[in-house]
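Every protein chain except one is present and positioned as in the full complex.
Here is chain A:
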């Protein structure tokens, strides 16, 4: 009995297997045939159809933003890598006053000397804290450095030719927001939110020429990648969003400010290139574009990621959300005053 059953079962299994193989072969073959046919027939037409004027314009704007950004990005990373490799951190520490409330604005203003974008300032701020600089001061530096250094201000003045008020407004609004954030941290900040990295330095470890090259390579590639992300988002935004939608927002000054402040977070444009993106958003009010340039270097998706990695999530979430509010408020006030 048993033998018969197993024999029958074996036959059934074999049949089932053969049937399954047949079904797979037929289905798979048919699918393969269909894919090949469709691809060979439709492929060339589809490729041409996909390369519509809209797609061509997307590629042009996308490459244009990258090409425009590369020289500035490179200049910024060369200087920031040189400072990271050749200037010891204790120089920064010695220059700061002991009093926290006083150290915050000094550190904020000291951001002027670190030409670089926001990617560079996170590791620098982390190493400043590790070497005994008050967190409030280091955070003010973290926020102001990417926004008010000479490279960014020159880029801003090139992007907005004949509008020096825009450069002044960016400087004032960014510095004010950074100092306010530093004071807020000094007053309300809690040490336990901050999870400082231990052990290895998070900045370029080696100094000298090797450290310079390593820092330069890393900073350029890192920021360059994010520049591409920003360029793609900006080109998509310019091509895909119908003008009528923008008109809704450009019609209302408040909605425009909030939209661009959110856009700055989402687009993650490097601070050395964001002025050019802001200049291209020509339908918006000057204050809205100012908000874009003030929020962008302080809060965006890539910065939140970088801060989470360096300072911990509890810190990054609180810090980023409060910074966004302070930066928007600061740019509205300064825009109302200067623009």
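Heads up, the rule we're going with is that a contact is a pair of C-beta atoms (placed from the backbone, for glycine too) under 8 Å apart; a residue touches a chain by one contact, two chains touch by 3 or more; residues count from 1.
What we mean here is this: contacts and distances are computed from a predicted model.
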Q: Look at the options "Rod shape-determining protein RodA", "TIGR03943 family putative permease subunit", "histidine kinase" or "Binding-protein-dependent transport systems inner membrane component" and return the one that UniProt uses as the protein name of the missing chain.
A: "TIGR03943 family putative permease subunit"
Q | Full-complex contact with the absent chain, from A:79, A:103, A:147 or A:216 | A | A:216
Q | Identified contact with the non-displayed chain, of A:178, A:277, A:298 or A:332 | A | A:277
Q. If the hidden chain were put back, which of A:82, A:101 or A:158 would touch it?
A. A:158
Q: Could you tell which one of A:25, A:38, A:54 or A:325 touches the chain left off the display?
A: A:54
Q | Residue ranges of chain A at the interface with the undisplayed chain | A | 53-54, 56-57, 59-68, 70-71, 74-75, 78, 123, 158-159, 161, 197, 200-206, 210-211, 213-214, 216-218, 220-222, 224-226, 228-229, 231-232, 234-235, 238, 243, 276-277, 279-280, 282, 302, 305-306, 309-310
